[in-house]
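Note that this complex is displayed minus one protein chain, with the remaining chains in position.
For chain A:
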Amino acid sequence: MATISPHLRNFKEPTKDQLTHLFFALPTAVSPPDANGNGANGEKIANPPEAELEKMEINAVLSLGVQGEEDSYAGKLYLLPPYLAFVSLDRKSVRFTIPLCTIRRVERLNARAGIYALSLSLWHGMKIVVQLTSLRPTADLFCSLLRDALKVELQKGHMKAVKGFVKTCYSELLVANTTAPENGDEKAGEASKTDDTTGDSMYLGGLGLKFKFPGDAKKLREASKTKLWTNYLRTHGRNLTLLRYPQCTRLIQVGLPNRLRGEMWETLSGSLYLRFENPGYYERLLAEHQGRINTSTEEIEKDLHRSLPEYSAYQSEEGISALRRVLQAYSFKNPETGYCQAMNILAAAILIYMSEEQAFWLLEVICDRLLPGYYSPSMHGTLLDQRVFESLVHRCLPIIYDHCQEVDVQLSVASLPWFLSLFINSMPMVFAFRIMDCFFCMGPRVLFQVGAAILKINGEKLLKIQDDGQFIHLMREYFASLGDSAHPHSSDPRARAITRFQELLLVSFREFAVITDDTIFSERRKYRSEIVHSIESFSKRSAIRNLRTLERFTKEQAGLIYDALFKAICIEPPPAVSLPPASLLTTRDQAEERPETRIGLKTFRIFLSEICTWARTEKIVTNGFQQRVDREVAEHELIDRLFFFWDTSYRGALSFQDIVSGLDGVMFNDLMENIEWFFNLHDKNKDGYLTKDDVLTLSESLLFIFRHEVGDAYLGAVSRFMSNAFEYGDTLLPRPEGANPDSEPPQIESNQPYINLATFRMVVLADEILESFFETDFSATFRLEPVPLQDMPNSNSGFLGGIWQNIATDDNRKILHKFTDEIGRAVGKHQVFTRPAIGKYTTLEEPKARESILTPTMRRSTSKTSLTSPSETSAPTSDSSSTLSGSASTSTLTVDPVTPSPSMPSASADYSPMPSMFQAAASAAAMMERTPFAIDDAKDDEDDEDEESDVEDDGVLDEVDAFLEAHDSGLTDAERELAQDLINAEPVK
């Protein structure tokens, strides 16, 4: 019942390029819809591939075409196709982000020698002059790149789109109406807020146009603000072409006029560019997903009527359905995030000022860029920023911080909703909207500044609080009084006129100017891992707590399983959430089920390789410098079979619970249970019988498990198993009435029921190796405790020890491995062994095949299988590169309880063709009288097997050859050749 997400782990700090994009609020990084594998609407907003257009930045001085209007500002000009952006040197005074398609003319100005200046004419006639202050060739290059980029825009026809688009912007109307700027409420009723943009004055607006804007227009001095803005917009561009000079910021700080607010939010946040680049996307998205019901839509439904319910629009169906559509559209576009409470409040708030489509894109920008991770399922962004806020308070307001610590009050109980709902939920809306004005203009740091200012202003009272309750009360009272005078007893009427809200903004931006974007960035970086860790351990704990049943595992063991699962998910994330989200798999009709992470086969293989010795191939590499274990994830039909075996609900994916229950079914088994389990695993149609095919598959499975075992005891065991299985199977097949029991068994198709559990059990128990395998060894191949992968420090030299610590990344490590391998090979010290999955019979005596428990008829044939014994137990390689000296291996191989030894070449070679050969061999064996195996019953060699390993041992190989040849009657020549090659092949390194 949990979602397990590696996203936090995989977080990467943004690159410099990305930061630039972020700074200029460019949409490219935002809208690739396929980024999260969202196939449903992926194709729809296709950003034209910008890759081929070069980016460039250049030093420049910006001045306005109109003399005396503004000072010139030195800064940097960025060509970021399809945008042109500028920022002054101080990174805050002046900036702009202009789509190239709004540029109609670029002229090189005839100026004094040595000055390289461009005049850019925008579509509405405004001129910007940029003087490129770099060296001439650089400036030339910039110009040519600019020209190319402009050409592309022209070809794409974006230039034409501009005029239609700007009609949706209120600012155009403002500027066009040079006559009296209208008062806030006059046109409220008549102004159209419809989405169609045919008429010239069809600008987009929010619910406020119809349902009135919150606050008193007179008190807010709407008229004079509108006038100031009209002037500013006329001279400094607007919407797509807005230039942000210091005056712009000042005007924003005194509050945007209601009608312009929505558009300015769009422009300042950059969501305008998204809307511009993706016309019609919102409607299409909604149309495509119409009628869809999922967890998100249900959660949205619950909250619709409690989103700013005091605002009249949200007491009407019109407002509610607009809110519903915007939230749903967001959840359709971002299934990973879906819907999070608090988004309803944001959406409700911005819908007062903007149309649905505008609100949709703004919500996108807020959730994705401005408040990253705030609303994600783990809410890591929220938690992180709360931590950052705490740390900033600690730094800026140490006395308050200390007091809170002392009385054990967590700042977050109050500050969390501030951040999560941009103060809308905490203070009167009119004030919250003004904070939002600043927030969209100056970015997330505003929240921290205002938050700190609130605490500072209330500092004295804060020092008296004793618990959370008092803290909340204090904050509530304060927010309720924001409209009051800050200095009610002052003799100066102008001081009296200052409201507490004005005081708050003043304190925020004056006294907490130290809190900059950089501060936030670096603080976030500082605390990210701490937060990620706590979230991960929290979700681990709750995942374990939420298991329906722990089965027979302890909590700690479940924790280990979780760890392995989590690791696997980090390496191979489960299939991306699409619509319907894979992690929200519901049982068709009822969408009640809670999100749950389920892993696919690929992830499962990795998971299994973590906890199961035969599901991985471990090569112990020694090269004289270091010794390490290279681990590879094995792939085999058996693993896939296990996956589907555990997938009891047939979803093609496993949950944590499925895995725990599945492991429970195998890890606590005794001999009989294990045999039964293995039988069931291979009983494809669950009819209680294995077919001949099943028997062969089962043998292949066994061979797979034994593939790295030293010696051929297991090989022999499997051979015996097969021959016995077919023999007993044939013998026990029902005969026609009265037929001679010794007569030929009836022919049976390979997919017919063949042997049942009892027979299977008998066959297994007939062999001591298999018996002990099923009794203990098999369960023991599952080991929950993580095995230290490598990093065994070189015992005899500290040469690499120091370097080792510094090699952090996997990539580096790989390079080092490769490097040391090369050297090792050069000096002849490079050795590779494959660690066996069971590792039992390396030095042990191989047990004899058991006396048959069968009837004499059967015994006749069984006896043939008793093995002749050759002299060797272990099968050291003769021709491989591993010329192991016994001392080396004993001194350094300390990871495995059993000393690993070189494996058979055939085992360490690619093994996959083997089963098929075996199958052929086995079917051959099944069909005819058995010929004796040439496989050896292991003699008890007292010798240290490390000593043995030096001995050339072609004998065993010959035996294998003989065995294979004797049985490969079913093989084609080509296959036989391949088999030959494989036998003689060197082990893979």
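Convention: a contact is a pair of C-beta atoms (placed from the backbone, for glycine too) under 8 Å apart; a residue touches a chain by one contact, two chains touch by 3 or more; residues count from 1.
Basically, contacts and distances are computed from a predicted model.
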Looking only at the UniProt record of the hidden chain, which name from "AP-1 complex subunit gamma", "GPI transamidase-like protein component Gpi16", "Protein EFR3 homolog cmp44E" or "Ras-domain-containing protein" is the right one? "Ras-domain-containing protein"
Taking the entire complex into account, which one of A:Gly280, A:Pro398, A:Gly469 or A:Gly828 touches the absent chain? A:Gly469
Check each of A:Arg306, A:Lys526 or A:Arg552 against the chain that is not shown and name the one that touches it. A:Arg306
Taking the entire complex into account, which one of A:Ala74, A:Met202, A:Ile535 or A:Leu601 touches the absent chain? A:Ile535
Among the options A:Ser271, A:Ser412 or A:Ser701, which residue touches the chain absent from this view? A:Ser412
The one of A:Asn258, A:Ser331, A:Asn344 or A:Thr820 in touch with the missing chain is A:Asn344
In the full complex, chain A touches the hidden chain through residues 1, 299, 302-303, 305-307, 309-310, 340-342, 344-345, 375-379, 382-383, 408, 410, 412-413, 416-417, 420-421, 425, 467-469, 472, 535, 538-539, 542, 545-546, 587, 592-595
